[in-house]
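The complex appears here without one of its protein chains, the remainder shown in place.
Chain nomenclature is as follows: A and B, assigned in order of appearance, with residue numbering initiated at 1 for each chain independently.
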């Protein structure tokens, strides 16, 4: 269950650099490619001639040519040409609104009339010289909402990620959840603690004493349909936490875009935009590698959780205070899904 | 959907040289083996004792002995013997008409009463000293009829096989389709062209100038249920094309036998019988390797096409002039299938 009238991340630009990409998004097989003047385009991955996968074809003069018999499809889903054929009466296929912005390709799987580019999240850090970004993509065999639950309740860090970002104090600190319009925010602050390994390394990279006591913050912000951006960081204790001067803190935004593939699998675009040492490419690579490892720990937990939904059908789950973020995010999603069904 | 009262290729002789072979043909698990005096035989792959797979057994004195408890089955599907047992009342299993001919083992999955060996295709080149043959077998995850479509419209060579047998002129040349009794023939002739890489290599092997202009032909002949033999070749331009003297041309027959495994998969026996340099075994090996690579390109396209039939149910496909061969072949198959159902 997912809303269709929404912007999802379809892919990253590198995935369509050399050739088209076939990817199932919200249950729909899509061919993504660069059309005329390098503009991104997306069509149903179905050639109206004989049903071949257009994503196995090639871009020719800005149009997508089927790799089976050469039917050329325009970015609007209309047949353009085919050797020795008149294509005027050929059936059209769906084209999808797509926009390349902030280092991602965004797709609107629902009603094209309602696609409004202004609704694409504003990722200011993607264009800011003081910020650096690195990320990756995982295919995960679970409902995208289980990942939203995961990210809206970072309590799990204390258990799943014990050797990197987890620490006992996470459990101790109360979590706050609030709804801001169509967003849900859960936040947790830990004061006067020793930083966990991941943040100690970041402090060293930023020239701070990694043994100094710090104030740590985590603020997960959910926006429908599947975006969770998490302000994270540590500042030297008593310097103002999240609001501290840039010299006294290491801060970042954990970036999470979940795009449903099927009802029980999704594409997980993860990354970190950091606000320290932005020109240190080796640091970018090291953080990406570390984050990739951390998120692969979630993967095993989430896929087992998905299997358990099938193995133990009908079991009611608990909704504790720590789960409030996920619960409220699901409520927003349910409303959107119901509105589309109506 | 496939006719059952027809000869299909079950296997090649090398596949049963050392031990029995289990293979599902037209949805029926079959045990193929060499029985008395080396004659090929085929039984249901099901031991009437406890349901073990007979193909895991061994041939003993020309009969197939179950590898589990030693029940010996005759080639007629009747139990022959079992240690310490009287087998007279044991239930019979199906035996299938099988014939070894022209380098293939042919099976008749339908009514044995109607199996007529005269209906096995006459592959004259298999026995002719001026011809050489090499081939292979692929398991392909698609309806065998998608492969028939593929082979009856070689337009795809210009797109799928661009580095071997494809060339732009294929698109330019009109295709002719005709029905000859229970056969369908599509043909295409390209005159005064430069040969594509595969045929240039063949010309060199035959002592011809590989840069000379040639006349090229392709004539695909479909015979139900799943046989497509394609006359292919190039002759020096103006020497008569397909009818040219053997010194002035390199010609061959592309051999394609499709045997359904299930509704959505088939065994693809492919090969090439060539009419030049028949004693050059290294050339046979080189052609087989090249053809295997070319056909593996089709495999990816066809399996994606099969998935699209499931992903986009109910979509109507186009039937253009280039598709006429496949369309007419399917009509013949539909008639056969309906006649069997009646």
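By definition in this document, a residue touches a chain if its C-beta (ideal position, glycine included) is under 8 Å from a C-beta of that chain, and two chains touch if they have at least 3 such contacts.
This one's a predicted model, so the numbers in the text were calculated from it and none came from an experiment.
S.K.: From the list A:55, A:155, A:186 or A:259, pick the residue that touches the absent chain.
M.R.: A:155
S.K.: Going by the contact rule already stated, which one of A:36, A:60, A:289 or A:320 would touch the omitted chain in the full complex?
M.R.: A:320
S.K.: Among A:60, A:304 or A:339, choose the residue that contacts the chain missing from this document, as touch is defined above.
M.R.: Touching the chain that is not displayed is residue A:304.
S.K.: Which chain B residues touch the hidden chain?
M.R.: 22, 29, 44-46, 48-53, 56-57, 65-70, 83-85, 90-91
S.K.: Counting contacts across the full complex, list the positions on chain A that touch the omitted chain.
M.R.: Residues touching the hidden chain, for chain A, are 149, 153, 155-156, 158-160, 171-172, 174, 300-301, 304-305, 307-309, 311-312, 315-318, 320-323.
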